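For subunit A:
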Amino acid sequence: MKYKSQAVAKLYFIAAIGLFLGQILFGLIMGLQYVVGDFLFPAIPFNVARMVHTNLLIVWLLFGFMGASYFLIPEESETELFSPKLAIITFWVFLAAGAITVLGYLLVPYASLAKWTGNDLLNTMGREFLEQPLPTKVGIVLVALSWLFNITMTMLKGRKTAISLVLTLGMLGLAVFFLFSFYNPVNLVKDKFYWWWVVHLWVEGVWELILGAMLAFVLIKVTGVDREVVEKWLYVIITMTLVTGIIGTGHHYYWIGTPVYWQWWGSVFSALEPIPFFMMTVFAFNMVNKRRREHPNKAAVLWALGTSVMAFLGAGVWGFLHTLAPVNYYAHGTQLTAAHGHLAFYGAYALVVLTMISYAMPIIRGRAANPERAQIMEMWSFWLMTVSIFFITLFLTGAGIVQIWLQRISTTPMSFMAVQDQISIFYWAREAAGVVFLIGLLLYITSFFVKGESKAFE
Partner candidate 1 sequence: MQKLQSTRFSTLIWLILVALTIATFCIGEANLAGKSTMLTLLAIAMIKSQMVANYFMALRQTKVIWRMIMLAYFVIVGGLIALAYLMGLT
Partner candidate 2 sequence: MLTQNATINLVELQQVPILKEGENLPGDFALWIFIFAEMLVFGVLFVAYAFTRANNVELFNASQLTLSRTSGAINTLVLITSSYFVVRGVAAIKLGLSKQCADWLMGAFLLGGVFISIKIVEFHAKFAADISMSTNAFYMFYLSLTFFHFMHVLMGMVILASIIVKARRGAYNAQHHTGVETGASFWHMVDFLWIILFPLIYIIR
């Protein structure tokens, strides 16, 4: 580790992995509820489990992003973090807020939670991904601001690189677009319209900047390729991302009561969104092929390449699959959407955080790379999780196609619930793949505790 203060990242990474485990457990609970309807009822109803599953996802990714940037920014800026203490305080505040919120979801009926937390004052709750009570939302903003402040100050006192600039820009965007979660117009069309400014503009806009910056950072480190080359790629990728992603928001405006021209705007621009993801894949493989050194951390290279490929598959290919308005007309809100959501979130954001952890954690623990055995275990966990989520995606895609057919295309359309009965076999298969995913994750966690002769720095 070059700078002492980079060590704060460790706290964040540990929390991220812990919450990730929680997310998967709730995923499995829901997966079972899909086929055994009253499983754990009334203790954990489906809607509560869903909320916990998705909110834990977002929160652990945020922990991951923050931890990763506390590691990355000092290294790029060649200076100690502006205030490690602030980073630690922020960590505990965020963790406490997150824990209380999840407990609130699990222990209190949602309506009461809303009443107690001042939802009457400013109505923001009850929308997918943005279910957090008002105090939690305010907390998230404060945490994001403290994070932004800390890394901006660090950057200002040190070297300014393209990577840290793009990362900071991405995080600024993350904070700014989250502000739209406070805006909840009564008009349902407007509500949905701005809801996507958080959800879509996050994952298909500003988060992609974070993704690109982190991937570029790790690739420079493990390949030793010239920074200049990497920076040029990074700029082109983020430009393409923003050009296609911002107007691409239109692919959510087809059927919510917005003007018809969105069908054109959304289709054309979002159809081009896979380009930056594809460029990321080409970029990653290019860098690794041109590498100037063999980094002892083989696992980190695998995670980085895996990120670029899976992000392209999940976001680029599965996104494109249903993004054109005439296709989306049939596919909207089916299991196909869930298939895409899983592969994209895992492939792009879960994996990039795991890539950063894989690269940074050994260094924080005082070595260039983990012992051989630990790395092999880590690589196994990569394959188990990646292959199983890919199968989850395939099963849900199958379920989605059958669902679309029976429910929306067939000349004798069936009702929603009748169709669900027909496709339960896919849900069983999804649950089985989910168990394999859990095994992969447990293996991943175990790999941190494997002892052996660790690799020293070159």
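Going forward, a residue touches a chain if its C-beta (ideal position, glycine included) is under 8 Å from a C-beta of that chain, and two chains touch if they have at least 3 such contacts; residues count from 1.
The candidates came about this way: all candidates are chains of the complex that A comes from, given by their letters.
A quick note: this is a predicted structure, and the numbers were derived from the prediction, not measured.
Touch between subunit A and the candidates 1 or 2 in this complex is found for 2 only. Of all residues in subunit A, those touching candidate 2 in their complex are 232, 235-236, 239-240, 243-244, 259-261, 264-265, 268-269, 271-272, 275, 279.
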